[in-house]
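What follows is a single structure, and I will ask about it in a moment.
Every protein chain of the complex appears in place save one, which is left out.
So, chain A:
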Amino acid sequence: MTAITDVAGRPTRPRAAGEGSGRKRRSGAEGVRSGPVLLVAWIAYAILPWYWLDLSGSAHPLAGYPVGPGGSALALGVTGRAWWLLPLLVPLAIATAGWRSADPQRRNGLLVLGGALGLLATLKQGFLIGLKGWSFAWLAALMGGPGPTQVGFGLGAGVLLYAFLLLVCQGLAGRGWCRGDAFVVGAVGTVVALILLFVFFPVSTILASAFQDNAGHLALGEFAAKITDQSVWGLDCVTGQLRCGVAWNTVFLGLIVGVATTALGLAFALIATRTRFRFKGALRLLSILPIITPPFVIGLALILMFGRSGAVTALLSEWFGVPRSRWIYGLPGIFIAQVLAFTPIAYMVLVGVVQGISPSLEEASQTLRASRWTTFRTLTLPLIRPGLANAFLLGFVESLADFGNPLVLGGNYEVLSTKIFFAVVGAATDQGRAAVLSIVLLGFTLLAFWAQQMWVGKKVYVTVAGKGDAGLPAPLPRRVAWACYATAVPWALFTAVIYILILVGGFVRSLGRDYTLTLDHYVAGFRIEQGLGGWVFSGGAWDSFFATVEVAAMAAPLTAAIGLLTGYLLTRQRFAGLRAFEFSTLLSFAIPGTVIGVSYILAFNVPPFELTGTALILVICFVFRNMPVGVRSAVATLSQIDKSLDEASLTLGARSWTTIRLVVAPLLRPAIMASLVYSFVRAMTAVSAVIFLVSAQYNMATTYIVGRVEAGEFGIAIAYSSVLIVVMLVAIVGIEALVGKRKLGRRETAASPAVAVGG
């Protein structure tokens, strides 16, 4: 197999699908190699340190190995220090017996049995025995006494759990699941297990509190009262002057933001791909900028422009006598800020989709005498439906979950996300109420997801097939082009002004009041002094800056990998529970950050999965929170790519993994780009989820910025934000260079046809 550029680059190549006669699928008989996995399982059990090691303590973490705090499960079990680890030998033995068995039926059965038993047994002992002995009162009563104690899972336990999982998957593949493809079953198993652990487990922990009162007792009546509350569902604003329920506010805002971002994103995407607009580069930069802007900054800039004493307001009132007002606080302000912030997401999803539309279809349409407008309306637009639907879904869900903008600009317009935040940290703390409101929010997301599925329907959107496409993309109909310019250009200028203001803000004493030039803000945040032992980073922002870059750099590739893999599985594989699986990937995205943050503490502060205070919990939180963007953009892009490309590769004897690497991945470059950039950027700009997860060692830039904003020091906040923006721009350029552009074997729009044909 070669990269796809060859396949698509040469228009007419007679052989491609015909070769590799007959499908030779690997069946269970051909042997899934369980040996290495089994070996790793044994090493994890017998050699690796079983428990989480406390590296901060005064004692050496591996003192007394193979027993002691860093001991292996086998050693601790045999010496009686942790006798409850000994039964794990049973599933290991079962799986090993399966591996040695010659009969495939028996072997696969034993692998599944051993793996599943092993998973259950490992988790069971972890949850039953905790830091303070038996984890449940009934168990303590049954067994008597406080019981033995243990700390959280460490390297050994983690590796063993994953090995057990893989053994189950291999056994199932051997029994013919997913056409016997061990890679696919393994991938599905891995993603499902990760989502169960890092999304379902924490989320269900907190949602359970919806049904409890503050003391932790079951209270269904209270739940019913909270969820039907007038302040959530009231419709008074329709009939009179009073306010509407917060749920309606949220949905209304989400809908208009979703529509606006999709429309603007489409305008940008069409201009970028289908016109000869001269300032494409500038346009692209402007469409990316808002997404790399730390929270609060856009809101702040809007206030400084349109607030009652803002620059624009002052001009209008002085020149035209427009009375100063506070119109920006409330729905208009949140709407503008969210559209500014989320249009880039729509653009990133749509640009790949618009690029992917086969030009020869459009040429065919024009050859058949359809006008440009008819072609656009009946062909181009319907073909980008999956893109539009995904862009809308992301815009809607983002708006629902956004917290920074409503906080700064909300005025008296209340939305669920801020309500939830203050139900957790406000003067009237009520975690149950936060959970109930989260359920409402989740309900809306579910609905949006379902509606999107209905609208996209079961139609086929394939436009990238194995055959090269020598057609020229149709130029936009004039009225569409003008409509695009008319929406995108003013918006781009508006964005530009806001960013100039932000950039300037870091260099003046106090934005909005005192415009004396100064470097004080940068010095306070990013001072570097020459100390005794060399350079000392003494500015207040350095610690959080380094931690943020580190965490973001770790989270981005992981997010992209898991997201795209999931997207691939969703579009290319058929298995039971596909839809449920798809929805579960959206879950963590839909839940407001604050709730995720608290749920992560509740779930991961105690053994067996004790992760709080580490960089790992931040990375994991980002990975599973931002994964949906990778998933959605992969789904949108893949639904355009003809399955026969993968099948040709499979028919030629390539395994799934090889196919992904050589065929799918190069075609997915726009999606890879989108998810890498998005996850990197999100890890640097997210606030609400991490506010509870940061620790002294791992403080994040955004929590630092929020602290500055709280203290009213907008100067440092803006200076820091500008630094982050520059860092992210550099990172994006770097990622782009690394990922490369997708080459679809299409001719440039009348640019230099000769090269493309030869290519």
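Couple of notes before you dig in:
Following the convention adopted for this analysis, contacts are C-beta pairs under 8 Å (C-beta built on N, C-alpha and C of every residue); 3 or more make two chains touch, one makes a residue touch a chain; residues count from 1.
Please note the rule applied: contacts and distances are computed from a predicted model.
Chain not shown in the complex: UniProt lists it as "Iron ABC transporter substrate-binding protein", one of "Cell surface protein", "Iron ABC transporter substrate-binding protein", "Dimethyl sulfoxide reductase anchor subunit" or "Carbon-monoxide dehydrogenase large subunit". Residue in contact with the omitted chain (choice from A:C169, A:L407, A:L441 or A:A560): A:L407.
Only one residue in the set A:R81, A:R326, A:R385 or A:R661 touches the chain that does not appear here, and it is A:R326. Considering A:R175, A:R274, A:R372 or A:R708, the position touching the chain not shown turns out to be A:R708 (whole complex).
Remark: the omitted chain is touched by one listed residue; of A:L55, A:L368 or A:A737 this is A:L55. Considering the complete assembly, chain A touches the hidden chain via residues 33, 35-36, 39-40, 43, 47-49, 53, 55-62, 70, 131, 155, 214, 231, 240-243, 303, 307-309, 326, 329, 407, 410-412, 418, 422, 424-429, 431, 510, 512-514, 540, 598, 601-602, 605-606, 610, 612-613, 691-692, 694-697, 699, 703-704, 707-708, 710-712.
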